[in-house]
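A single protein chain has been omitted from the complex, and every remaining protein chain is retained in its original position.
Lettered A, B, C and D in written order, each chain numbered from 1.
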Amino acid sequence: CKEPYKIGAIFSVTGAASFLGEPEKNTVLMLVEQINKAGGIKGHPIEVIVEDSKSDETQAVLAAKKLIEKDKVLAIIGPSTTGESMAIIPIVTEAKVPMISCAAGASITLPVKERYWIFKTPQYDTSAVEAIYTYMKKKGIKKVGIITISTAFGDSGRKALLELAPKFGIQVVADERYGPKDTDMTAQLAKIKASGAEAVINWSVGPGQVIVTKNWYDLKMGIPLYQSHGWGSKRNIELAGKAAEGVIAPLGRIVVWDKLPDTHPQKPILKKYVTDYMARYKSEPGTFGGHAYDALMMVVEALKNVGPDRKKIRDYIETKIKKWPGTGGIFNMSPEDHCGLDMTSFEMVIVKNGDWEILK
Amino acid sequence: MKKDNALTIFVFSLLILIFPLIYKDTYLLTIGIFIGINALVAIGLTILMGYAGQISIGQAGFYGIGAYVSAILSLYFGLPVLLSMLLAIVVACIVSIFIAIPALRLKGHYLAVATLGFGEIVYLILNEWGPGGPSGFGDIPRISLFGYTFTTSYEYFYFVWSIVIIVMIFSFNLINSMTGKALKAIHGSETASATVGINIVKLKIKVFILSAFYASMAGAIYAHYVTFLSPSSFSLFYSVMVLMMVVVGGISNLWGGVVGAFIITILPELLRGFKELDVLVYGIILTIALLFVRKGFVPLILEGYRRWLQK
Amino acid sequence: MLVIRNLDVYYDKLYTLKKVSLHVKQGEIVTLIGSNGAGKTTLLNAISGLIRPAGGSILFNDEEILGKTPESIVKMGISQVPEGRLIFKTLTVEENLLLGAYSYYSIKRKREVKEEMEKIYKLLPVLKHRKKQLAGTLSGGEQQMLAIGRALMAKPKLLLLDEPSMGLAPTVIHEIFKYIVELKNLFRLTVLLVEQNARSALKISNRGYVIETGRIINEGSAEDLLLNRDIQRAYLGRDLDSEVKI
Amino acid sequence: MTLLLQFIFSGLTTGSVYALVGIGFNIVYNSTSIINLAQGEFVVIGGLMMWFFFVGLKLPFLVSFTLTLAVAGLVGFLMERLTIRPLIKKGDLLLMIMVTIAVSILIRGLLMFKFGKDPYTYPPFTVGEPIVFLGAVISQQTLWVIGITCICIAILYLFFNKTMTGRAMKACSLDIKAARLMGINVSQIVMLSFIISAVIGAVGGIAITPISLMEYDKGAMLSVKGFCAAIMGGLGRGRGAVVGGFTLGILESLTAGYIHSGLKDAVALFIMLFILFLRPAGIFGRSEIMRLRKF
Partner (left out) sequence: MASEVILQVINVSKSFGGLRVLNNVNLSVKKGNIHALIGPNGAGKTTLLNIISGLEKSDNGEIVFKGKSLRRLSSYKRARIGITRTFQNLELFSDMTVIENVMAGMYFKRESGFIASGLKLRKVRKDEKDIANRSLQILDFFELSHKKDEIAKNLPIGEQRLVELARAIASEPELILLDEPAAGLNIKETKTLGILIQKIRQDMGITVLLIDHDMELVMKICDFITVLNFGEVIAEGEPIVIQKDPKVITAYLGEEF
């Protein structure tokens, strides 16, 4: 048995962002097992050391230090959130370790010059917003009320929503917020209702999106509810029950993989990944698990081709990941773009009879 | 400072000095830096709680003000880092006066909630109006002294711990002075303190400012070390952890803050091996530690030391 | 009724009580005198079960109570007026008195409790006037009265009084002592009394013990003790007395 | 008008949860003077265990309800026996409060282990459309929660003011030595108070889960808000916690409605501070009592 290749992973397995870190961690553990069972990389098993950052920047910094100093990893995947990613960027940059973040924030990879070592796999939030707005434009919706969670996730969604609205001729007539542990959002929704909005957009993850859905239903608001790309979990439909009917969201194809045509280049990957994951963890990986999938697979592919060398891994990812089908979409990395995805990676999906349906 | 305190601090300083020379591991140094930062906040709270008897669950507020103000001043207004740190501390101290005057009329659980409320308000404001909102902001300049910029963990380690040692010396002097006795007196009986001529309100406010001073200084160092800030580092959770440090270390001794910061900071690192179960194990260890060590680790260590001497 | 044999108590390895033996017969008032820190309070607390003696035995009506919890000892009929009063400061006067009857209270005996309370109110009318007042806002003397009233509410067989006259006006002390004697005569109440004002205490007592640094150094009938020269000098303040009297 | 009413309804919904947690705090406070910061975890236990019995094991509603209360009571019992009892005689309140924090972390760890991080819910007690009143809607479940809150305070009022056990409980928090001299079995009474508060917390959890879902880490927020509610109303007073809870809830929703939803918590807290500065013992608290006790 040859010497293993060590890869570091930092995920928010616990704490406020555990909805991200949990499937990410699961995904990575599963993949490692599969890859090693298949003989590893040219005989080298891979070893992924997963550290829990507890959704906390200080912990992320410590974890990064540990992975680099103690474990001498070849690359780092994660962290799960933008804040944690930002906090460790100086460290990985200084140590010259390639990092593929699983967080969406644009500032993680921009400006690319300063983010020489940094990549990310999730789509930009703006892409999800563009997908929603494009669809709304088609439907003739001109005024929207937005309601966002007051976490980094909700906040970056909110910024994108506000920023892009004029480009699509949309006016944001109400801009409401709520806390991650709030139990009732009726007040905010009632205000949106009174503002004359023609649609509500909720940007959150976790129980908040279900509560908003229920409150929206109870209030009989009479206008459609749009959710963010965080909505893509069957559990949400279960929890919200009949209230979820008619809710629309831009979702990664991972959620609706079975409804894709067989010719779609992502379909085989998604099928294998989702079915394996479901078999092992009895739950869906969702969009977020997919981010870790893509990140790890990029590193693995680089290792296969260039071997255990941090600089070469980085260069490979930047230049050779082209038309590369992942779970999040078809990646096209380049020295100008360290993310490589755009809004075409989303599908607009509606909840019908307790299931997803792709909107054309 | 009493003689044995002086000796302890001297030995301690030596240890701090040689530690990085033996362990050239920047991971350990980084932990050391965070211990130092937390210790600063904890020392302030030890004086406030252990000596003046005023509880606070809002130290994260001052910590956050120190961090944010210093970061904003240096990043967006281009002030030299040391100057912005200083100004941040001044701001935190001024805020603390405004909080202290009304809050110190309260006592016990009521004071606890008022300080908790203050801390949460700071957090919520940072979340709403801080640069970057909940996502935070980065690229904060690093500390530079006379044109020399600190970049390595070594430099930060020595910088933080020199400050901790200065703070310890100052604090020991203070609590061993008449002021310290007056503080303990207030703790013992406010009525009696008033009738022997102690201006309770003024003294309490001063200690409150002192604790805000230490906390904001720690916050400023944090900002310029990590170079990225987001509100989540300054939430109620941090205040509670500082409180935990003080209690675990031992509330009646200044070293308690340092030892508590050490224990509470390093514990999660030690528990990394437990993966999923770490929260559970963490909870169990904390509970057991509190149940069996009661007065905190420092008195326990002192007691052990005394026994050992007697042998 | 109460028999204590060879009681040893220590705090921090230092003897506070050493081989203390004493007894109190039913219907007797026995006074315990001794200077500050002699161990009087410690003895009473040992009887009540608040502290655990290291050795010896305490028999109450021929039953060993050493090692029992204070709760069960109270239920057996021993009630204490503790040093420092220990009233429940933020409860009302009335609630304090009711709690005095906790050990035998039940819905059925509600009336009995009421009657007992009326008796206390009659003895200490101030308490009646203040029954809705928070006990902690009472004056020092009123608090002492409350502590005594509360202990009496338990309808004890054996009453332990730790410096009951502290802070009380002379007339009130007089009233209370009179009442205790009355209870003794009517119901054969047994009393163990610790008092700094040894002379007035001995005057109502049958017998007395003198305790010094944790040991009983003298005992006898109240009259004997009152006449004993050493005791007069040490505890009854004879010489002071002669100076004051004009 | 409709809008205002809607805001108030929304405030009542959140407020009733705070109130229930606040009541739990008061019970333990009344017997020990400590604030049990694991109180929020009892609410979570209520919600999650109810889900476990009712949805997971498909037991009948009342059976699940009873079992859930039993589990919560057991947790309260264990918590008191294992952590509070060894400390209570020493009377170090701060230490005991820190222990309750440690216990809450422990309980959270256990719940995460058992239930994972997902939220859970189950159908409301009564199915049916929400009630419309002057154009504002209030869900039936909210009425249940409010009703349960009211029943709880009524019972507690009677308990603490009319029964000997209630009085004995208060006595224990004031002076353990004196309480024992009255024949009160302090250890039993304190245990009882933990059980009652755990059960009340669990009742709250069972009632609110259909509205607001329940996940393993909701407890901390509930504890903080409940603590604020109890303090605002005046510690130790049942109606204080209720008024405090509703005030806090309504303040939040009014701020969200009329000022700025991003600052609703901040504004609500700010007003709470303001109330405390005006009335340092809370709305119903008596400053005399404050002066007579340290905590």
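Simple rule for what comes next: contacts are C-beta pairs under 8 Å (C-beta built on N, C-alpha and C of every residue); 3 or more make two chains touch, one makes a residue touch a chain.
All figures in this text were calculated on a predicted structure; none of them were measured in a lab.
Here is the thing to keep in mind: the chain we left out touches B, C in the whole complex.
Taking the complete complex into account, B:A185 is the one of B:V41, B:I55, B:I140 or B:A185 that touches the chain left out.
Think of the hidden chain as still there; on chain C it touches residues 35-37, 126, 137-142, 144-145, 163, 166-172, 174, 196-199, 234-237, 240-241, 243-244, 246. Counting over the whole complex, chain B has residues 1, 170-171, 173-174, 177-182, 184-185, 187-189, 191-200, 206, 210 touching the chain that is not drawn.
Keep in mind that, in the parts below, only the chains that are shown with their structure count from here on.
In whole angstrom, the spacing between the mean C-alpha positions of chain A and chain B is 36. In this assembly, the C-alpha centroid of chain B lies 31 Å from the C-alpha centroid of chain D. Centre-to-centre separation between chain B and chain C, using Cα means, comes to 50 Å. For chain B, residues that reach two or more other chains under the stated contact definition are 127-128, 276, 279. Of all residues in chain D, those touching 2 or more other chains are 112, 262, 265, 293, listed in ascending order. Of all the residues in chain C, the ones that touch chain D in their complex are 48-50, 69-71, 74-75, 79-80, 82, 86-91, 95, 98-100, 102-103, 105, 134, 136-137, 150, 154. Chain contact summary for the complex, chain D toward chain A: residues 3, 6-7, 9-11, 13-14, 17, 112, 116-121, 123, 130, 136-137, 139, 208, 211-213, 215, 218, 221, 252-254, 256-257, 261-262, 265. Here chain B touches chain A in the complex through residues 25-27, 30-31, 34, 127-128, 133-138, 151, 222, 226-228, 230, 232-233, 268-269, 272, 275-276, 278-279, going by the rule given at the top.
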